[in-house]
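Questions regarding the structure given below will be posed in turn.
A protein chain is absent from this complex, but the other protein chains hold their places.
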Amino acid sequence: MHHYITEGYVLPNQAHIYWTTMIVLYPYITGIVAGAFIISSMHHVFDKDELKPVSRFAMVMAFAFLLFATLPLLNHLGHPERALNIMFTPNLTSAMAGFGFIYSTYLFILAVEIWLVYRTDIVHLYEHTKWPAMKAVYYVLALGVLDISKEAEEVDHKVMVVLASIGIPAACGLHGYVGFIFGAIKANPWWASPLMPVIFLLSAIVSGVAMVMICYIVIQWLNGREVDGECTHALIETAWYFLIIDVALELLELINHAYMANEDWTILKTLVTTKLFVSMFIIQILLGSVVPFFAMGAVVVFKKRIPAAARNLIGVLCGVLLLAQVGAMRWNVVMGGQMFSKSLRGFLNFEIDIGGREGLIAGIVIFALPFVVIFVFSRLLPLWGSVETFPKEWMKEKPPVRQPLKGWSKFTS
Amino acid sequence: MRHAAHFLRLVALLVVAVVGFLFVRSKLVPQDFGVKGHFRLSAIADEAAREPRHIGSDACAECHDEIGNAWKAGKHRTPQCENCHGPGLMHTKVVAEESTTAYPDRILKIRLAIRRPTGIVECKWCHLRTFERPSTLKSIANVADHINSHTGTFTKDSKCIDCHNPHTTVVTVNAKGVPVPPKIGP
Partner (left out) sequence: MTTPRSPDDVSRREFLGTVAKTGGQSFLFGSLFVNTALLRLPQDVATAKAKQETEIGKGVIYGFVVDTTKCIGCGSCARACRAENNVPDGYNRTWIEQYTFYPNGEVVVNSPVGGEAGFAEPPTRNMPAELEKVQPVRGFFVPKLCNHCIDTPCIQVCPVGASFKTDEGVVLVDKERCVGCGYCVQACPFGSRYLNPDTNVADKCTWCYHRVTKGLLPACVQSCPAEARIFGNVSDPASKISHILATNRVQVLKSYLGTRPRTRYIGLDSEVI
């Protein structure tokens, strides 16, 4: 907390910004969780076979980001050592009190789902690994049960579909809830809106799909493997659909503020046209929404007439723009809501910290941690649902070769 | 159930986690939490137990009775002693404590435990003219002009209490009509 330079009349206690980088990062991280999970569920539950190549990765990504979703919050708390009070004595009238339970329930569902997806692989690897230490690791991961009979696999599959079905509303709940945290604050006219949970959820899906898309294409490039055209197409299509609804609602929110022109509009108008001009109109709307709308729209419309290389390039570039869009949206909501005073007469000039506990560097480090987890995971279990990417040097022999992962193609029919 | 052994282990893990959570919770939540609403009941007593730092003008007047009586009888009876002198708690504590400190040092210690007004800053809090202040309040636009327009000459050492007695507001003048420094201190 710093004392920021103020303009106009700012209430004395509001010459500080209490929620900064970490609170921007937290919905950003949970958003990627929700989006990545939706992608994997589209394959696991809705049988969208085009997404098969990324479905495992998306699930692992959701899990890795979910593991660190609490870290920005803990880093922000004045007393992180008391964090469990939120589960020990949850105040049922508080929107925030649900966090501990929603989070742990979702983490459990996701962990079990991943476990079921990988259980066969875990047992295979247990049987084929060279090193006793790794054998022990896989034994623990299998919870000591090595039954991968056909019957057991059938049970696993049933449970997994059920869990994924629960997981979708849980993912929506986790992120819609984050939006509710802001949307239910009547004290802040920039936040108070029933649209907030919906906007948060939709932008979450957009950011998650974008992140999966970028990682998929870039990792395939780095490993010199072919990028599955149908998969990329399906990812772009999904991102495009959700982007349209998301941006429509974001604009609706803004237009509604302007059209209703309540007493707070005077200051909100100044807010969006000065303090938030670049992050809102340039990044969030122009670069993050309009450009990807047309670029990805071209992919969606022209389908296989687009060359694969162009599609992949559009996928990566638009993925980055979408991530920027969602990041800017989080910034505009969280920081925008604190850049003006509840006196409705003054502004704060927020300057982002570089170092420090809640600074930019800390934020980047926290954001990088899920990728470390994904990397470690990729050393333990095959990330892309295929043995090609797996370190063969750990194996006594080659694990059984499975069907190559190819989506059902709508292009070649 | 033959092929669901791994689920049984999973459920067992979950049960252990939930029971462990409930056990830890029972140890860490204060006993008086939720007795009377969703909060720790003794937090009320904790808050109430804080020691008041402002002792009130009556308490000041118990020792400083001469000033106290003059203050109560004068026009300046609405501002309290501690408005200018700061909270009196430390001062009374130092006065009350057993001490072997010798005379001049002890007086110094007692004096240091209370704020010593500058005799000009405090006056300006109320008596400098601003548009928003009620006109019934006596106020001046500017200290230098005020002094210059009266009998004196404003210097950087000039103070309001050079003429005005802050406790009573009385200005004492000598035979020539020139204000003399009032006797203020204890």
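By written order: A and B. Residues from 1 in each chain.
Throughout what follows, a contact is a pair of C-beta atoms (placed from the backbone, for glycine too) under 8 Å apart; a residue touches a chain by one contact, two chains touch by 3 or more.
Just so you know, these numbers come straight off a predicted model, no measurement behind them.
Student: Of B:6, B:40, B:91 or B:146, which residue touches the hidden chain?
Tutor: If we include the chain that is not displayed, B:40 is the one touching it.
Student: Using the document's definition of touch, tell me which of A:135, A:303 or A:342 contacts the absent chain.
Tutor: Touching the chain that is not displayed is residue A:342.
Student: With respect to the chain omitted from the figure, which of B:79, B:119 or B:179 is a touching residue?
Tutor: B:79
Student: Take the complete complex as the reference. Which residues in chain A touch the chain that isn't displayed?
Tutor: Where chain A meets the chain not shown: residues 1, 3, 7-9, 11-16, 18-19, 73, 76-80, 82-83, 85-86, 88-99, 181, 184-188, 337-338, 341-345.
Student: In terms of residues, what is the contact footprint of the unshown chain on chain B?
Tutor: Counting only chain B, the missing chain is touched by 33-34, 37-40, 43-44, 46-54, 56, 78-80, 82-83, 86-87, 124-126, 128-134, 137.
Following the convention adopted for this analysis, only the chains that are shown with their structure count from here on.
Student: Can you give the whole-Å distance between the Cα centres of chain A and chain B?
Tutor: Inter-chain centre distance comes to 51 Å.
Student: So in the complex, which bits of chain B are touching chain A?
Tutor: Residues 2-7, 9-10, 13-14, 21, 25, 28-29, 33-34, 38.
Student: Quick one: which bits of chain A touch chain B in the complex? Just the residue numbers, please.
Tutor: Residue list for chain A touching chain B: 84, 87-89, 91-93, 108, 112, 115, 119, 142-145, 147, 149, 151-152, 154-155, 159.
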